[in-house]
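The other protein chains are all here in position, but one chain of the complex has been omitted.
A, B and C are the chain letters, set down in written order, and residue numbers restart from 1 in every chain.
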Amino acid sequence: MINGERQTKAAIRWAMVGGGKGSQIGYIHRSAAERDRYFQLVAGAFDLDAARGRAFGVELGLDPDRCYADYKAIFAAESARPDGIRAVSIATPNNTHYEISKAALEAGIHVICEKPLTFTTAEALDLQRIAEERNLLVGVTYGYSGYQMIEEAARLVADGTLGEIRLVNLQFAHGFHNEAVEDANPAIRWRVDPKFAGPSYVLGDLATHPLYLAEVICPELKIRRLMCARQSFIASRAPLEDNAVTLMEYEGGAFGTLWTSAVNAGAMHSQKVRIVGSKASIEWWDEHPNQLSLEIQGEPPRLLDRGMGYLHPETSGDDRISGGHPEGLFEAWANLYYRFALVIEALDEGAPDRVADLRYPGIEAGIEGVRWVENCVRSADQGGVWVDYS
Amino acid sequence: MINGERQTKAAIRWAMVGGGKGSQIGYIHRSAAERDRYFQLVAGAFDLDAARGRAFGVELGLDPDRCYADYKAIFAAESARPDGIRAVSIATPNNTHYEISKAALEAGIHVICEKPLTFTTAEALDLQRIAEERNLLVGVTYGYSGYQMIEEAARLVADGTLGEIRLVNLQFAHGFHNEAVEDANPAIRWRVDPKFAGPSYVLGDLATHPLYLAEVICPELKIRRLMCARQSFIASRAPLEDNAVTLMEYEGGAFGTLWTSAVNAGAMHSQKVRIVGSKASIEWWDEHPNQLSLEIQGEPPRLLDRGMGYLHPETSGDDRISGGHPEGLFEAWANLYYRFALVIEALDEGAPDRVADLRYPGIEAGIEGVRWVENCVRSADQGGVWVDYS
Amino acid sequence: MINGERQTKAAIRWAMVGGGKGSQIGYIHRSAAERDRYFQLVAGAFDLDAARGRAFGVELGLDPDRCYADYKAIFAAESARPDGIRAVSIATPNNTHYEISKAALEAGIHVICEKPLTFTTAEALDLQRIAEERNLLVGVTYGYSGYQMIEEAARLVADGTLGEIRLVNLQFAHGFHNEAVEDANPAIRWRVDPKFAGPSYVLGDLATHPLYLAEVICPELKIRRLMCARQSFIASRAPLEDNAVTLMEYEGGAFGTLWTSAVNAGAMHSQKVRIVGSKASIEWWDEHPNQLSLEIQGEPPRLLDRGMGYLHPETSGDDRISGGHPEGLFEAWANLYYRFALVIEALDEGAPDRVADLRYPGIEAGIEGVRWVENCVRSADQGGVWVDYS
Partner (left out) sequence: MINGERQTKAAIRWAMVGGGKGSQIGYIHRSAAERDRYFQLVAGAFDLDAARGRAFGVELGLDPDRCYADYKAIFAAESARPDGIRAVSIATPNNTHYEISKAALEAGIHVICEKPLTFTTAEALDLQRIAEERNLLVGVTYGYSGYQMIEEAARLVADGTLGEIRLVNLQFAHGFHNEAVEDANPAIRWRVDPKFAGPSYVLGDLATHPLYLAEVICPELKIRRLMCARQSFIASRAPLEDNAVTLMEYEGGAFGTLWTSAVNAGAMHSQKVRIVGSKASIEWWDEHPNQLSLEIQGEPPRLLDRGMGYLHPETSGDDRISGGHPEGLFEAWANLYYRFALVIEALDEGAPDRVADLRYPGIEAGIEGVRWVENCVRSADQGGVWVDYS
């Protein structure tokens, strides 16, 4: 139980690009970063409309001088200040992630970025190169991975409770876009426009979430080949898909499926991860994230609850309240930001080994998400053929 | 509510081939057939061991003279009696379904057969030809289709509640054979031996069940092409699979997935059918068959219960007890046998039109199951490529 | 797994009084009694309208001569026949249970009766006296007690898994009579008329079911005193209640609550039994009777499923199908009738010891139900005071 007492040495000076007035994702970033004083918001370039962005920053209590017109201005000015930002979070449309992240890194600023990190693997690898040269973090906000029960899932796989992993069944399939809701809603419209969204809609926007969870839970699994079928049930979304199924063969014989959709009418999120081993299975559902189902063959299924003494000790390291009380998405994100803060501290102090065993979605996770979407699109665009994973 | 009062004109004289001492499936057939006096068991060839079969028949109250050594004997003798059997149910290993069914039909006896009806489509078509020539029923015991909530699902699709059908997500994935349990259990062993089981294990044994449910619920959907990946996680089962995933493109653009498994560790049946339309989805789970989830986009999900006045009137035609009380598998099968009895009566009276609108798993369902498995195997054996459905 | 093979020596010749055309409960009795040939229906007095009763009997395949006008006629004629009935089931309105049961016993016929067995404890004790003198069964159809998971619950208590029993929380609270539905439905009307229903509505009609389940699961618990508050939310039902709460203090310190209702709007049955021990709790819900929740303090909750190898062996003795497949109410009743048949056989053969350990709802259960209602009404009619249980 952390009771808000777990702290980094000092709140890290931090800014946001994007995430301005009316942005839900901006609020989530700020709530998570400032939780328990891991980060302190001191600057921002919140909006394409500079005046509106400045007003918003002032509303948040910022010095108006540190509310900038755009990412170029903020990185130039802040990197020149002795008390300038050490880290920036990027919550802009997908098509700008690469250039803004690159500019931040080149200005010596740690980056936390929304996924997808870039449009192409080549771009992602480019960011990796710069980050490594400069000892900087590139964190990717796969927020669900901050839930404690994901840690428990990983521990159950690692300790052999499941036996050999055979099946990975993933889904993230909501129904909110079963009609062409984007026609009336600009906040959705860019997601189905390749210029802003990149080569995919639900594959990149939704599917990479459970994909990353599977990577966390089963770190040993490597995709050998995959095939993907994608559909645009709302025809105007083509070539971007609003539904897709991907099949994956892993090295060593495990098999995976992933269903992602924005047209699963009537469903909320239905983001689910089921891992089937030779001895047991686990299943997790993001709408009720404080629980994890554990089904050992030949025994009655168990429903594990966050905060309980029977969990692996590492699972409870992030608990903010005792079991029975529900934690929610904000805590999951805060757990992620805490780890980003630890990494930034370690890197800035020249002690990267300190976080060598820390599990967080860094640049590799960002690259992998982009690569996976690329492979899916490559398969789908050939009619759903198997492609070697590359 | 039927209160056992719904009757065919007279109990149909009926026999079983297979389903002897210790056979669970034999008991289910008898319970369903004799429920409410639809059929009356008057003869049998229950066992490969003729003496044991006769003893079992006597235990069931049969005339010892009508307990036969094998299917040839029973069909020869009974077809010669004025009070001979009018129908036979076949509950023997898969490899004998074709020859026994054919012999029964050629003896002028109606057939109710376990699935898969045959090993090949050609054989199934052969049975169809004979049955049509002789005005005989070939019923296939897709027992789950007898549940009332499957009828409700079909009605919700038919009346447009779901809108246009987009996705068909099917699964039947248990965990009972996560290890090589067949090594110690002959009752399972034949299921993984191609000689007795045919070209597939879980595809034929499990997957055809939800496949048929989807046919019942969405009768308009026709598969255009499919691809299938199958695995043998217990290596000794190869070439037969203990896990498989099939993707299906339907005429008109709908898309389907089917997951079937015997190695889904810790799961009971987890046979689930989810149909996603442009306006709403429905979902049904065979472990709790008295419920059906209805999720209309933009409205809170509803959980429909068997026996309630808000259902379609046709759904409740088979109710034996009022809502709240659970009916189970035996009632589902009894509903099926009731329909078989109606068809037999109509055919024998030369009035097939009387049952023209009756929904039951007849020869077409039997053929379709075999055809689908053939297509899956054809795809899987080429490495999981798309094959045109034929 | 019984596969229908578990049999009594010969089907017991059996009749029904009541349960005629259109009666759901009559159908349940017949389905359960004739399952697997425990009993054979050979006579009946099904209806107040003798002609209609006879027609119904003939429809069921009975000899018209054995379809009688009333209970007096049937007992007189059948007890005089060498092949007369050995047992009768009584499914008539409550007010007739005592006189018909008494007449049957005096004619030397075993009795299976709907609950409440009588209106008063004195009457119930009178039946007990006669039955004991003549070595006859009085079985009471507490049908839910036939579910296998009730046996498992009893075994978990008996083997100490729960520790010392502290709390017994019972409910049976449906919502079907939230309005004065009896005004339009004679089948419900008699239940709220004291002349036919006796001194209570939901206490006798619903509450005695979970009460008996608690007796089965926790046979050691004896009520020391209780208090009951009852309400008539539909005023025209007074003095009979449509909602009631009873609190019970047991000898030894355990505490119980029972909520029963017919006005729990929107609920199906919600018959639930929760037993809390010093170490663990169990919970069972009659709408999903194949499952039983087991919650051991400090461990994750488990959901036990019928048919599984991890259950107590005695639990699975009644299984008709393997786990995963749902059994329903008809199987629960059939299990009860099977035990009644065993008792009748043993008594008729002068070997009552053979069934000394058999658990079934006999005359003691019948008496206890009546006594409990009497105590509740006595408390409620004094304004909800504690009364010593007597």
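Operating definition for what follows: contacts are C-beta pairs under 8 Å (C-beta built on N, C-alpha and C of every residue); 3 or more make two chains touch, one makes a residue touch a chain.
Predicted model, so just to flag it, every value in this text is computed and none were measured.
Checked against the hidden chain, the listed residues A:H174, A:R191, A:R225 or A:R339 yield one contact partner: A:H174. Touch with the hidden chain on the side of subunit C covers residues 162-163, 166-167, 169, 175-176, 178-179, 227, 229, 231, 233, 243, 245, 247, 249, 253, 255, 257, 259, 261, 263-267, 276-281, 294-297, 299, 301, 383-386. Listed here are the subunit A residues that touch the chain not shown: 1-5, 7, 21-24, 26-28, 30-31, 35, 37, 59, 61, 174, 268-269, 286-290, 305, 320-331. Residue-level contact of subunit B with the missing chain is found at 294, 298-305, 308-310.
Here, only the chains that are shown with their structure count from here on.
Over half of the residue numbers found at the subunit B and subunit C interface occur in both copies, marking it as a same-residue contact.
For the pair subunit A and subunit B, the CA-based superposition corresponds to a rotation of 180 degrees in steps of 5. With chains reduced to the mean position of their C-alpha atoms, the one farthest from subunit C is A. In this assembly, the C-alpha centroid of subunit A lies 44 Å from the C-alpha centroid of subunit B.
Centres computed as Cα averages put subunit B at a distance of 35 Å from subunit C.
The multi-chain contact residues of subunit A, meaning those touching 2 or more other chains, are 294, 299, 301.
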